[in-house]
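Shown below is the structure under consideration.
All protein chains but one are shown in place.
Entry: chain A
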């Protein structure tokens, strides 16, 4: 009986797992010819799983009724919000992939491999478990399921050395991060006597010993690796540059959401009683990510590397919401995540549309010179994304900065907020360089290829969201984020 209730709670994951297993068999027998069909089926499964989240999202769920499998899993509003974002981003990653793999940029093996959609599905399951983990065991399980799928995805172009290098780097550094995380978890287990979040939290009350403190720091460091926050960000530019662009788009969106949500859950639910122990760490990571993300991006010629630094910079602003350590900050962080996903997905779709006559992709500044003359639609969309990432009103990117800074100031962290916002001006420099190259320079005239309908749809949709019209979404978005954040703080 209790088991039935638990299964009902994890229904979206069950749908994804079943779809993943069935499609794996189809892939095994159908081969790469069936890849497109599998991608469509996988997207449908993700969409169906997403629909299952809607009632819970709408009404808001929290409390003991959300615990499944004896407290290993917790399906509250917070988890639902993160899952919805993850599924949407994963659908995006599936939509943009086929034209890329069909083109010459995919190297000697043309055509999408049948494993690609299946791996995305398994990664989505892993992320689902991450965001609804209520125990360090289920946390690690989800994290590794996601990470292992991601390592393979990064290296999916087997004959392309860049892709292989990205996969290897990601794997080695990811394994190191997992090791650090595990070590921290074992310390926490040793000093508190439990692995469930409630048990660890109960064990961390009062004066904290050095052992437990080291546990907290190691866990945070491992998680910082996964969200690529400074000083654990070094792998990001290399992996983003080397991985196939649709995979990069996926890395920049869904796993980021999952890892940030997981970090938020750990710091609030597990370390929520010891805010003083982690707040400074998060504040440092936030400021360092904003500054180094911005400075690192300035010298980049490769657009994918630039967007990698931009994602580090954005993680800094997201951590700002975390550093505030209250429900407003968590809500602001979720709003930021939503807008961030739209902006970076849109930017990567636009990058995927920079094709030559033969369909090969361009990815440096030199290639997009004067893009506004040759491809005005893509150039204007990129202009929206860049100004939005820079946080210039009236684009929606301003609203994401608006909410996190408002939460920061309302919590009384005025000096912290002032430094962070001043540092955001550094970031504006390379975003407007993007616009300068596209609009002010003489056309290079190499981007002449045509793009498919899927790209245009996704580009139009994301551009519409970041345009000023996106502000009309903010009331409902804030409402959902508030519910999600409230469920996170129920235990505090």
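Quick note on the criterion: contacts are C-beta pairs under 8 Å (C-beta built on N, C-alpha and C of every residue); 3 or more make two chains touch, one makes a residue touch a chain; residues count from 1.
Criterion: contacts and distances are computed from a predicted model.
Its UniProt record calls the unshown chain "NADH-quinone oxidoreductase subunit M", which is the correct pick from "NADH-quinone oxidoreductase subunit M", "Multicomponent Na+:H+ antiporter subunit E", "TonB-dependent receptor" or "Sugar ABC transporter permease".
Only one of A:10, A:106, A:216 or A:403 touches the chain withheld from this view, namely A:403.
From the options A:34, A:295, A:360 or A:392, the residue with contact to the chain not on display is A:392.
For chain A, the residues touching the absent chain in the complete assembly are 372-373, 387, 392-394, 398-399, 402-403, 405-406, 408-410, 414, 417-418, 421-422, 424-425, 428-429, 432, 435-436, 439-440, 471-472, 474-475, 477-479.
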